[in-house]
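Read the structure below first, then the notes.
Of the protein chains in this complex, all but one are displayed in their positions.
We just call them A and B in the order they show up, numbering each chain from 1.
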Amino acid sequence: MKMEGYAGKILYVNVSGPGGNLAVRTEPLDATILRRLIGGRGYGAYLLYQLTTPATDPFHPENPIIFSTGPLTGTPLAGSKFVTITKSPLTGGLFLDSYSGGEVAGEIKFAGYDHIVIQGRAPRPSYLLIDDDRVELRDGSSLWGKTTLEAEAMLKKTLGPEYKIIVIGPAGENGVPFSCICTDYYHQSGRGGAGAVMGSKNLKALAIRGTRGISIADARGLAAFRAYLAERFRKSQYGELRVKYGTPYTTVSVSSIGVLPTRNFQQGTFEGIEKINCFSMKEKIWVSDHGCLGCVAPCMNFVRARKGRVRVVGPEYETIALLGSNVGVDDIERIAEFNELCDAHGLDTISTGNVIAFAMECYERGLIDRGATGGLDLRFGNADAVAEMIGQIAMRRGLGDLLADGVKKAAQRIGKGSSHFAIHVKGMEIPGYEPRGAFAMGLAYATATRGGCHRRAKPVEIPQDRFRYDNFGFEGNAAMVKKLQDAREPIHCGILCDALLRFCFEAEMKDVAQMYRLVVGWEDVSVPELSQLAERIYTLTRCFNVREGIRRKDDTLPPRLLYEPLPDGPGKGKIIGDETFNQMLSEYYHLRGWDPQTGIPTRETLKRLELLDLLSDWA
Amino acid sequence: MENRDEIGRVKIHFLAPFGGKDNWEIEISIHRGDTVRDIFQRLPQPLYEEIYRKVLQPEHARYGVALNGTMIPPEELSTRPLRGGEKISLLARLVGG
Partner (left out) sequence: MKAKKYPSIHIDSQKCSGCRLCELVCSTQKSAGVTNPQKSRIRVEVEHRENQNVPQVCQQCDDPPCVTACPVGAISRSGFQGIPVIDRGACTGCEACVQVCPYRVMFFDREEKVALKCDLCGGEPECVKNCLQGAIRFDAKA
């Protein structure tokens, strides 16, 4: 069967075994489920469900780390991504899907694989070499302990620049549950601790090279479609802004509506925002644009800061928020420095900024003292302290060792009521949108698959002609959150950059259907089919979490965000509260077809979404 | 030349592409009773037309107006009187972090 779009194979590697004897096998994609789950997040979720049980600890050798692509990855269509799927050590083993751009995504396909599944634990620090069919486990002892940037440079020097690299930093080696995976120097699969899972396998890196091709079903049609997308880009509302500033433009929009996390989510506006907004970034530190494989809208910013000592691609909006306003720092050069430190050590900037801010609030409230901080004056705004803490967290030194386990556990250990302002959902630290200024965002955080995450739905400043909703109430929010979550699914199966499709191409579901038609040759793929696929995958990942023990009570917000009002901005004085939150959540469960009491997908829903046969152990 | 009816001045800060560039500002004088819409109408015609097209005319504009840093609802553009000293910003409602 000629496969179009797909490579057609899954690579299974087990890195256990003495003397570096690798167990390697390939399996064809399961054609009977391909249309139902496509690839990327959908197919990857299915693989993770099959390969794990609730008893599988994230650091156990059996917990797979899965690098997934989709049939659109690596094709001449749009920005390509890959997703890292595993059980998260940050959330006690819940589903984790963490996306990354760069070049690696394409290289996995060119090497001949749609998914790479790695299990086991290597006997000593190693890296995995994949060169088309050749798969070898190599000695990684000279790489262990190196920063992500150093390790990647060493591998490219030894193996050659055609190899694309996936690598972890010291934080991943030290099992920090929010350590990230880095790729192509400047891209990260940031959230949820995939770096630590790789570290627990004694796997420092993957080096991948491919010489194979991807067949396009209708290449001429795809060429014409590219021209159509380019025209939409030209006419788009925000395309030009997106390329010029990237995600940092969000500093401007978000501060005008008072949802910018400030000093551990104590405020929604930051007095120093003009010093760290996108215009400051562009003026003070920006050097050039950087893009992902196949993307016509390079939105990333290569910057130089601190007299050229800092060179990094960033800071993204989330980093400016969580490692800027949220820690009270109003210096864009220091934020770029924090970004580089996190990247080099292999830490998620969002979780790192969130947990440092938490520690700062504990310090200012006198819950921890200078004895606990090792003499550090851990007040909001102390940029030197932030830089120091990043290193301590990565290396598990001093107070960093306590914070390195995440804000939820840190609050449990510190006690004294600090859980009230430990800003996380299910253990994953909440990112850069204050939900008290946009109540639907609270629902989005509570129902996101991997925990406190903004990448499933981001119902902030959605124009009311797209959805009718009450920004400070419950009306319309459940329907909006569900629809926004669903809209991403077919793109995260692709896998393409959903930001490019949304802001630059203003793509609708029918455009996504056309992509599958042109690349994979599914003549009859339709919007209703993709809508149902979206519901299927969202419920599939929910089933994974339910199997892990998640219930309605876990779909919640931290006390500060649920019960305290913001002191500033348009949301000033407004409280989400149990009643409004529960109304949103109940309506959301109803729309998803999940039990209103427990949040468990009902049997009728599993039947309707054609999931029952895929969940072999479902009671 | 000073306008005898001027009661103050306001800054208009363009935080999105208007007039061919973004991140620029101008200062203009206001008269008694002026609303934001009134002062927009006194801007050079091509600029006003662009503001009308992107901000004033669409029922659910993709661009917004902030007064002293906080976004104001479209109705207030033609009802809220200015006093002088305000900063008016035009920005894209682009939330993409």
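By our rule, a contact is a pair of C-beta atoms (placed from the backbone, for glycine too) under 8 Å apart; a residue touches a chain by one contact, two chains touch by 3 or more.
The structure displayed is predicted, hence computed values, not measured ones.
Colleague: Quick one: jot down which shown chains the absent chain touches.
Modeller: Touch partners of the hidden chain, whole complex considered, are A.
Colleague: Among A:R35, A:H60, A:R121 or A:R226, which residue is in touch with the absent chain?
Modeller: Answer from the full complex: A:R226 touches the omitted chain.
Colleague: With the missing chain put back, one of A:L22, A:V296 or A:M509 would touch it. Which one?
Modeller: Looking across A:L22, A:V296 or A:M509, the contact with the absent chain belongs to A:V296.
Colleague: Return the single residue from A:N21, A:S141, A:T211 or A:N582 that touches the missing chain.
Modeller: That would be A:T211, which touches the missing chain.
Colleague: Touching the hidden chain in the full complex, which residues of chain A are there? Just list them.
Modeller: 74-76, 79, 103, 106, 110, 153, 161, 184-186, 211-219, 222-223, 226-227, 230, 233, 287-298, 302, 311, 313
Convention: only the chains that are shown with their structure count from here on.
Colleague: Between chain A and chain B, tell me the centre distance in angstrom, where each centre is the average of that chain's C-alpha atoms.
Modeller: That gives a centre separation of 37 Å.
Colleague: For chain B, which residues are in contact with chain A within the complex?
Modeller: 15-17, 22-23, 59-64, 66, 69-71, 89, 91-97
Colleague: Per the contact definition, I'd like the list of chain A residues that touch chain B in the complex.
Modeller: Residues of chain A touching chain B: 237-238, 240-242, 244, 247, 249-250, 252-258, 269, 279, 316-318, 321, 431-433, 454, 458, 460-461, 463-466, 499, 502-503, 569-570.
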